[in-house]
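The excerpt is restricted to a subset of chains, each kept in its original location.
Letters A and B mark the chains in the order given here, with residues in each chain numbered from 1 onward.
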Amino acid sequence: MSMSIYKRIDSLNITLPPLSAPVAAFVPYVRSGNLLYLSGHIAKTDGKPWVGKLGRELTTEQGKSAARAVAIDLLGTLHGALGDLEQVKRIVKLMVLVNSDPSFTEQHLVANGASEFLVEIFGHKGKHARAAFGVSQVPFGCCVEIDLVAEIQ
Amino acid sequence: MSMSIYKRIDSLNITLPPLSAPVAAFVPYVRSGNLLYLSGHIAKTDGKPWVGKLGRELTTEQGKSAARAVAIDLLGTLHGALGDLEQVKRIVKLMVLVNSDPSFTEQHLVANGASEFLVEIFGHKGKHARAAFGVSQVPFGCCVEIDLVAEIQ
């Protein structure tokens, strides 16, 4: 089983990003007891902010791709924090923030890009509680931001 | 005491909804240790999305009613998850998202619809920490979305 998560990642042609250096007075994750709290990760494409508002510059399908990209970065942070992704007992909670025009109402479909990816990687351990909603902006103008709580073995 | 929560629910003429089937890769709740994390629940009326923005289509009083309706659905999920609402040791935290016109500033009054209901049902165990704020949209255009963390016996 220890191999399988990384094999699944490989089979999807995904390279996990390294742990990002904290850019300010906060850190990418904090562990408290058996819970690992990950900071909000913003959508990037080619290492740069993936900018735009859903319902204006970006389609739901593009937003879903961005949410998947954020989930890959969250996975990279989990790997960096734990050394071994098999240490993840459960993905507990996702908060999915979608940079939304006031008329855009498909935040749940955008969020599925992250949710479905986590289940693809972790199986039933990847099934999480979730809140997804539209926000008026995200740092750097990114289209999606996600934070995550995981339970550790 | 085990009777009293359900008696209180009955006395308010409330029928708890059944656990909703997960509509995507996420689930209505996840338990981790003694904490139960509930997914964001969106406001419904007659089983359909309760649509509208506060400060535009809906009044504060209507938003408060919607928040109470969401709290009833959260109660249904707690009951479905635990089998017995007496298992709730404490309602720990609510995040109340109010679909808000940029000029609407009474999110706290809307949120009271949920907060007051939980205290009505659980007494002092229902007193929770809370964050309430305005969002630019909610899935399906719903007026209110709430997620919840509860501590279990």
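Here is the rule we use: contacts are C-beta pairs under 8 Å (C-beta built on N, C-alpha and C of every residue); 3 or more make two chains touch, one makes a residue touch a chain.
These numbers were taken from a predicted model, which means no experiment stands behind them.
J.: Taking the 2 displayed chains as part of a homomeric complex, how many copies does that complex include in this file?
T.: This complex, considered in full, is made up of 3 identical copies.
Following the convention adopted for this analysis, only the chains that are shown with their structure count from here on.
J.: For chain A and chain B, let me know how many angstrom lie between their CA-based centres, rounded off.
T.: 25
J.: For chain B, which residues are in contact with chain A within the complex?
T.: 22-30, 32-33, 37-40, 53, 95, 97, 101-102, 135-141, 145, 147
J.: Under the definition above, what is the set of chain A residues touching chain B in their complex?
T.: For chain A paired with chain B, touching residues are 33-35, 90, 92-94, 98, 100-108, 111-112, 115-116, 118-119, 126-136, 149, 151.
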